[in-house]
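The block underneath contains the structure these notes are about, expressed in structure tokens.
Of the protein chains in this complex, one is absent; all others appear in place.
On to chain A.
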Amino acid sequence: MCTLEKQGNLYILTLTGPGEHRLNPKLIDSIQSALRLLRDQPLYPSSALITTAHGKFFCNGYDLAWGQSASSAPITQSRFQLMSLKFRSLISDLISLPMPTIAAVTGHSSTAGFMLALGHDYVLMRKDRGFIYMSELDIGCDSCLVYGDVVLTAAKLTAEMAVERRIVHSAHESAQATVEAAVGLGNELVRRKWDGRVYANNRLVVLGEVLDKIGFDETVEGQNGDSTKSKL
């Protein structure tokens, strides 16, 4: 469902296969497992992570089909609760990752899939194809994760619109160009020779409010570099 490879000093996490890379428990577990591997890498100097995807979609949100295919309404409800909980846990892991993170958005990205991209320090996006799409769905807590207090009222944003609104760092000519730019940026960031733990802790200070809303317990996680692991 995803692969993690090293390219020079950078890690590349790819959501594999031609599908929509919907966020069901299996995919989320897969991604978290990759992030766990990264946490075990040397923290200083830090590396950098690029997350990208194969095919037409970066990530099209929660696996609604899986949620709704349950045999009863209560089970459907608990499936959605599970996906939300796991997703928040994934975002916590991303936010506490001891290295800079870059989302190379090479296809459509909607609702929770867009939030996944926003969970990265930098979002680079392909401009010739693919939209950011925030549907009217009530996605609960996820709506609190909008960086920069930007409330997306447009139904669909192209990469260029997103750059204009400063939600996305930069837009590129093709999927390949997006990944190349992400690699370029990643190498720049690695050249700064930052301390990964310090990087993560500074990120936690900057995103303090987001963490409160995810239900991240900072006193348990430790702000002083004791632990950057997620509680969930």
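Just so it is clear, a residue touches a chain if its C-beta (ideal position, glycine included) is under 8 Å from a C-beta of that chain, and two chains touch if they have at least 3 such contacts; residues count from 1.
In this section, contacts and distances are computed from a predicted model.
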Listed names "Delta(3)-Delta(2)-enoyl-CoA isomerase", "Phosphatidate cytidylyltransferase", "Mitochondrial tRNA translation optimization 1" or "DNA-directed RNA polymerase III subunit RPC9", matching UniProt entry of the absent chain: "Delta(3)-Delta(2)-enoyl-CoA isomerase"
Per the touch definition above, residue among A:S47, A:N60, A:S92 or A:N201 touching the missing chain: A:N201
Touch list for chain A against the chain that is not drawn: 44, 100, 121, 147-149, 166, 192, 194-195, 198-199, 201-203, 205-206, 208, 223-225
